[in-house]
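Here the complex is missing a single protein chain, while all its other protein chains stay put.
== subunit A ==
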């Protein structure tokens, strides 16, 4: 009986403490227009991917700063857009990356023009790891070899996931071949596939000559001995040179920043014409319901500005191989609209 009373007292105290905690939290949160429980949906169904990882870092910091209960939900792009459509109160926010407008440019079902249908929020970080790889025993040592081979009439198959970040590098490569070797661009063939494991498998099976991957997912494969069926080699990182220069010096795994710089411009040149080289930085940003209270946009901008000014988040992001890249909503919207126009040109060139 004594034990029961003790347990009852403990449980009661814990419940009381929890209630008080929740009450005080709610009271503090109610100071701003953003209140209650906030669900941050992301355009990926994976909790192991970069979108979840980066969103978790940002949301964790925001929740602490605003003293709100915020949770990241990996629901996938179409579900996330539909969820965002339904909630104009601000209790549902979305974090996604360039796929949100690239999907629209590529005509993927379920993707609308984000600049028309939603409010584009602040940018948060760059993932500099968008990469293209070949088997370690491939005859193509560099991306120039790939371009030259396609120009000479060889068919080169590239495994990508269609309609987004994975395809934009492929489109740019095709565009470059069309400029340098007009009429040969059809020799570059897309092998439409799904997850990273599917793309890797296409390489292991010899069904693709080049695959889209990432520094994070594929770096360990590049360190395998050449006689291993799984061994790969980077030939191209789409990131800008100054983006990679901001990456931690030790790089990722045992691949240093110095080594990664070998695979970006100017060492790798994918022409867009007029001496301009194609680069692509995969950037994460908030998306909001169009009818959401503008005061919430402002509140999140201010909170993030403070968080980034404090500097802790940059350390966390860099440790996770992200490049911190905060731009407030207005600036971000303009910047991303320009970025979209730039890639729209490439896509329309090759269609």
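FYI, a contact is a pair of C-beta atoms (placed from the backbone, for glycine too) under 8 Å apart; a residue touches a chain by one contact, two chains touch by 3 or more; residues count from 1.
One rule holds for everything that comes next: contacts and distances are computed from a predicted model.
Chemist: Consult the UniProt record of the chain that does not appear here and report its protein name from "Probable glycine dehydrogenase (decarboxylating) subunit 1", "Nitrite reductase small subunit NirD", "Tripartite tricarboxylate transporter permease" or "GMC family oxidoreductase".
Modeler: According to UniProt, the chain not displayed is called "Tripartite tricarboxylate transporter permease".
Chemist: Can you work out which residue in A:118, A:132, A:221 or A:326 touches the chain that's missing from view?
Modeler: A:221
Chemist: Which one touches the absent chain: A:38, A:75 or A:332?
Modeler: Final answer for the missing-chain contact: A:75.
Chemist: One chain is left out of this view; which of A:200, A:238 or A:329 touches it in the full complex?
Modeler: From the options A:200, A:238 or A:329, the contact with the absent chain belongs to A:200.
Chemist: Considering the whole complex rather than only what is displayed, give the residues of subunit A touching the chain that is not shown.
Modeler: For subunit A, the residues touching the absent chain are 39, 45-50, 52-53, 56, 60, 71-76, 78-79, 82, 103, 108-110, 161-164, 191-198, 200-202, 204-205, 207, 216-221, 223-224, 228-230, 252-253, 319-321.
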